[in-house]
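This report concerns only the one structure given below.
The complex is shown incomplete by one protein chain, all other protein chains being positioned as in the whole.
Entry: subunit A
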Amino acid sequence: MARYDSLLDTLGDTPLVGLPALSPAPDVRLWAKLEDRNPTGSVKDRPALAMIEAAEKEGTLTQGCTILEPTSGNTGISLAMAASLKGYGLVCVMPENTSEERRQILQAYGARIVSSPAEGGSNQAVAVAKQLAEQNPDWVMLYQYGNSANAEAHYRGTGPEILRDLPGVTHFVAGLGTTGTLVGVGRYLHEQNPGTQVVAAEPRYGELVYGLRNLDEGFVPELYDADVLNRRFSVGSYDALRRTRQLLESEGIFAGISTGAVLHAALTVGERAAASGESAEIVFLIADAGWKYLSTGAYSGTLDEAAQRLDGQLWA
């Protein structure tokens, strides 16, 4: 059925697409879950809508309310779309070193942007948002890093969709940020089949992003549950860019840069499975398409040049 009553109703039920050219062996197959096919073009539509609906149900979010969220991009865009349809205001706190496209899209949807310093990346955005929440008690902070509705959206939606479309799935690979996707999907797949391998790909940025004043300023999202993960890889910008371009050239998929990091981890586990003669059905998640990253230069010039340009940028 391809007819919907509104844009919000088109959420989820995204395609799972085989990648015959990139799969490491005939019985080690890669599958991409195309989460860019959501209302605003990213996986974040799922948690954003789920968090809004949960807050509406609890009665904390009512007509005319202002939503506050630390977000450097996709979650903000999802919230901005839903807020404009549902009649809420939105204030996004985002680090100043994020791509221009994101700011423009957020502003087009009518969101207000408060900038936080580039040093410390999203850590600072979270800290500034928490301050603003104290100063404005009537604003509603959904707080994606600790809101159980975030992981729940994937537990109820993304996970069951994957198992329905590929009952033999052996690995699930996704990016680690708020940790909602991995925790939600991972928990569901482990419950259905405890042998499923849940693999995290964590973006590794330039030094600026790790510029804390002391270690106790570190941050682990409240949603994070290490017990759900089986392995966790750190992927630098060069490998992320290399895989992003490979995905485009070999399979025709124009994905965002974080997807390259996820593909890198998926290929790492796939190649190890192939080398040890195991079969595998590896699902990895495409969080968004490449449009919002064109201004970063990720898709042009040599890989070294592109990686250089990304240094100090938050690319996932």
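Basically, a residue touches a chain if its C-beta (ideal position, glycine included) is under 8 Å from a C-beta of that chain, and two chains touch if they have at least 3 such contacts; residues count from 1.
Please note the rule applied: contacts and distances are computed from a predicted model.
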UniProt names the one chain left off this complex as which of "Succinate dehydrogenase cytochrome b subunit", "Molybdopterin converting factor, small subunit", "NADH-quinone oxidoreductase subunit J" or "sn-glycerol-3-phosphate transport system permease protein UgpA"?
"Molybdopterin converting factor, small subunit"
Sole touch to the unshown chain from A:G121, A:G186, A:G260 or A:G290: residue A:G121
In the whole complex, of A:T62, A:Q107, A:Q131 or A:S234, the residue touching the missing chain would be A:S234
Please give every residue of subunit A in contact with the chain that is not shown.
44, 70-75, 98, 102, 120-123, 125-126, 144-145, 177-178, 200, 202-205, 207, 209-221, 226, 229-236, 258, 314-316
